[in-house]
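With one protein chain removed, the remaining protein chains of the complex are shown where they sit.
Letters are used for the chains, namely A and B, taken in the order the chains are written, and counting of residues starts over at 1 for each.
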Amino acid sequence: MRFGVCYYPEQWPQERWPTDAAMMAEAGLELVRVAEFAWSSYEPGRGRFEFGWLDQALDVLAAHDLGIVMCTPTATPPVWLVRERPEVLSVGPDGRRRAYGSRRHTCVTAPAYREEAARVVDVLLDRYADHPAIVGWQVDNEPGNHDSARCWCDACQAAFGTWLEDRFDTVDALNEAWGTAFWSMTYPDFAAVRLPVPTVTSHNPSLLLAHRQFASRQTLDFLRNQFQQIESRVTADVMLTTNFYGEDTAVDQRAASRLGGHAAVDSYPHGPRDPMITAYHLDLTHWAPGGDGGAWVMEQQPGPINWTPDNPPVPDGQVRVWTWQVALHGFDALLYFRWRPARGGQEMYHSGLLRHDGTPRAALAEVGDTIRELRGSGRVPPPAPSVALLQSYDDAWAIEVNPHRRGLTHRDLQLGAYVAARRLGLDVAIVDPEDDLTPYDWILAPALHVATEKRVAALVNAINRGSRLVIGPRSLVVDRHGKISDRPLPHGLTDLLGARVDEMLSQTEPLTVEPWGTPAGVWTDVLEVAGGEVVATYAGGTSLDGRPAIVRSGNLVYVGCSDAGTWTRFLAGVTDRVPRPDHQEVFERTGGVGARSWRATIDHRTLDVAITLR
Amino acid sequence: MRFGVCYYPEQWPQERWPTDAAMMAEAGLELVRVAEFAWSSYEPGRGRFEFGWLDQALDVLAAHDLGIVMCTPTATPPVWLVRERPEVLSVGPDGRRRAYGSRRHTCVTAPAYREEAARVVDVLLDRYADHPAIVGWQVDNEPGNHDSARCWCDACQAAFGTWLEDRFDTVDALNEAWGTAFWSMTYPDFAAVRLPVPTVTSHNPSLLLAHRQFASRQTLDFLRNQFQQIESRVTADVMLTTNFYGEDTAVDQRAASRLGGHAAVDSYPHGPRDPMITAYHLDLTHWAPGGDGGAWVMEQQPGPINWTPDNPPVPDGQVRVWTWQVALHGFDALLYFRWRPARGGQEMYHSGLLRHDGTPRAALAEVGDTIRELRGSGRVPPPAPSVALLQSYDDAWAIEVNPHRRGLTHRDLQLGAYVAARRLGLDVAIVDPEDDLTPYDWILAPALHVATEKRVAALVNAINRGSRLVIGPRSLVVDRHGKISDRPLPHGLTDLLGARVDEMLSQTEPLTVEPWGTPAGVWTDVLEVAGGEVVATYAGGTSLDGRPAIVRSGNLVYVGCSDAGTWTRFLAGVTDRVPRPDHQEVFERTGGVGARSWRATIDHRTLDVAITLR
Partner (left out) sequence: MRFGVCYYPEQWPQERWPTDAAMMAEAGLELVRVAEFAWSSYEPGRGRFEFGWLDQALDVLAAHDLGIVMCTPTATPPVWLVRERPEVLSVGPDGRRRAYGSRRHTCVTAPAYREEAARVVDVLLDRYADHPAIVGWQVDNEPGNHDSARCWCDACQAAFGTWLEDRFDTVDALNEAWGTAFWSMTYPDFAAVRLPVPTVTSHNPSLLLAHRQFASRQTLDFLRNQFQQIESRVTADVMLTTNFYGEDTAVDQRAASRLGGHAAVDSYPHGPRDPMITAYHLDLTHWAPGGDGGAWVMEQQPGPINWTPDNPPVPDGQVRVWTWQVALHGFDALLYFRWRPARGGQEMYHSGLLRHDGTPRAALAEVGDTIRELRGSGRVPPPAPSVALLQSYDDAWAIEVNPHRRGLTHRDLQLGAYVAARRLGLDVAIVDPEDDLTPYDWILAPALHVATEKRVAALVNAINRGSRLVIGPRSLVVDRHGKISDRPLPHGLTDLLGARVDEMLSQTEPLTVEPWGTPAGVWTDVLEVAGGEVVATYAGGTSLDGRPAIVRSGNLVYVGCSDAGTWTRFLAGVTDRVPRPDHQEVFERTGGVGARSWRATIDHRTLDVAITLR
């Protein structure tokens, strides 16, 4: 595993660079990401390139054997470009062009911005494609962040129409697929379908869903263009990726890794404030499909940040634990964000490894010690899980646009099963529902909301081959356009299950699940049994008392509720494992020294890390 | 009492319709409301009418002896119409036309929309005015819902000016009436009075009040046009109504029933989440003035809904209780919304009597059983109350625009007295303050904010004829333009009362009222007595301790505070009745079998319904 740091030489005097490079090397860092937001620094006016400083910075870093990750600068175009071609700016739902002045204010669909992006990437490649110190390229920065993927500009409106036409062929097919007979919304032609903007009350969820699907697709196209430009110019050993903020759902992050070959995530545990959620996003990235593997944390929080409402302190030892957590989730590389905090700009209170004055924070020593500790602790065996968790952004978006409970997210549901598995010490592979699922003993599908024939077939095939499938509430309910099935639910699996969903509830009272007394959670399906075995029932003093909550039939289990407590108790029973507290992560691996069993434990509360070999 | 259901044949295959009709009849349903949102289904392009499917649907329903309520479709115009004549869309306070894509996005004032509405209603009447299965017509759907009554389009601005000119004759009269000398807002002419849009700080409440009065009047005009079109074409036995959502205050719902002859309400108890509030809205509809009587619940919640923040389950037995509650409040008909939930669109998680797959929910059997139970239980004696609660939207709007406490509503104040009466087992007639009040023993006026000479005269007349009048805090304070009286308060009644208001407070500390120790509530008037009898005083450890809270003089009582607890204790004493818990409703009626006394009790917590005859 390699370690590095994000560095912005353009923010500091040239005289300082050698000191910085020496300190980085001294700390054991090997990688430096540069030039992510440097467009205006190397092209201060159209075609007026000033690469001298960047050449010099790369030379200084290379002189200390630091490998460079070069970035394309498309997250932050210069002022002059926006002034010259305002059509590169995205448009908000209010119909107004986004103002210049922050970042991600451009439209990934606008032909003008695609042209400018291609131009600047070509210039960068002309200069740096063959630079010997460059070990990887990062395309853009946090695509979709700040809810920036959706845009309401004329180019997007036109592209949306074309996309719909490609998808549905006839507007009658769209009307049927979206159920527009409801509220008299039958579209006479594709041009009548407008990008959804605020209206008197809510929009058809199918339109909202299509907008999300479209916006993700457009971003992937934008990224693909850059990947292809770079791939055609660099050697095969150069790493290509883009860095997502894990919590964003605007773009299909896993699909993006198919384009670039590597997956990368920016990990700021103070965003979600729950180490299990950090773990989930790490696994989401690590198990990203396609490509040639090898996930990176491209930005790792090294201390207090500036962009949450409160921004609390980071205790001594925390950066070490965060680093270990990344390592144990199987990552190839980790870069801390950032070397030294900028003196000005939007993130001036976001800490780095140094202070503003250039002296080291305690975190720098902690990082150095942790790198040495990790290198000294032997190889971390990679995860090779027998448990799969199904994941797809189609489910996430379908739930986002119609959650039946304000604020409920797809991730909330995913975490019910993920946390259960992690508390039982099980490594989890996160895989696509249409993938081959037969390699896994257990397939967990807590939020498999969308039913497609291909999904159902993959699930049935896995069950038939001996995998055990556990599906959660509202499984296989809507089609890929968000329309509810007209067949008994779960769509396609009721016969196998020997049960069907009676009611799909959004639970507000604190129901429990018997025989365990565990909480039921928000989404709560009540089942009607016809042959299946009732494993657990609801309790709590309502008319649902005694109604089936969990039904099993052979290798297929339907867990009607979403709370992690119930998932944990159920899975503990069937796997015969004992759950740990939710502030502990256990990693049980084989393949350690001498093929003995290998176990690591992180306690996120006490900040202890322990490795035991048996 | 008749029962029915809302049905959308356009959302389902024609082959299914006979099954649905048979199932409806089997459950004991007699009425079916159709075509409410079907405009785009029968006029997919201008003048291109496709009524074949609707003819066929009516035939199928009629074949099962189901009576039809036909709807006008003006809540949801088709896309093509909006594209062709965008001026039919309403304009928001931001000056932008409402986007197409939900419902109620049209302006009731816009000449273009009035023209289109008249056109489509004429076409509907040409085809269906004489249809033998049609027993009633519903005009529009939930007028004013989603805060849609107010519009800021040019047509509204012009009509507002005309309306003001009609009302005030001279702009000097308007300036005087609105007190525009405050903050230098004297208007030089009517054209200078702009519809209120967001500004640096608040608007003159008189302007806000006028906007509400105007918006309601425009909606009533829009409805009246349709009522008149239909009345001129159908026989007198055909029911005419429009269905309001009870909680909306944007349109004077009681005035609308004068136009159509029947009052109707859509009853979703999960909106307010308090059975007493549901009861209040049922009574508000049942006692709507004018017309030939006979109130309907046009839409009744039959299970979980989709549009509240959480949407909790509906226990077994709840639909029966809701149905009984409607029956006991004296309604002539009740239609469940809806037969089968749509597979797509904005309300796909709103339940019906069937599931999405067409099989029955348990609610269908519960509905059938309840209909049989009600039919078997003998005639429910109608309410014939001796208690009147005064109600007017003028009071509601005057309080809305200037509540002196964020979030306080007119209904909050009304409920103080209404809940008291209901807990004492008293049926309540809801009547207009300018009506003849002499028939009632008790007149409760907890939120009679507006003082007019006619109101004062009606009150004095009733008192003189022996009625007892109980008025609440801030009674008779402002005139119909929202300007505060310059006479002692309550305006016009201080001599009769032998007291006057000293201070009108918005209470934040938990004051109580002695001798009962009951809570005082939010609006709290302190009285200064000159001859009246002090019935109760304030306590709680502030300088208000011992100051008069309730003052009585003969048949006139001033209750200075708003909380239902104090109203209940006071009314219990003077009526010599014992209050029930607030989750129980008791209906004591005469006129049952053999003129014996008849009593029904609903327990909204245990879901018990009991009827006893003595």
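Here is the rule we go by: contacts are C-beta pairs under 8 Å (C-beta built on N, C-alpha and C of every residue); 3 or more make two chains touch, one makes a residue touch a chain.
Given the structure is predicted, the values throughout are model-derived calculations rather than measurements.
Considering the full assembly, A:77 is the residue among A:77, A:302, A:403 or A:446 that touches the omitted chain. From the options B:362, B:484 or B:607, the residue with contact to the unseen chain in the full assembly is B:484. For chain B, the residues touching the chain absent from view are 94-95, 177-188, 192, 194, 196-207, 402, 404-406, 481-489, 502-509, 524, 542-544. Against the chain not displayed here, chain A makes contact via residues 8, 10-11, 37-41, 44-45, 73, 76-80, 83, 90, 96, 98-105, 146-148, 303-304, 306, 309-313, 315-317, 341-349, 351, 356-359, 361-362.
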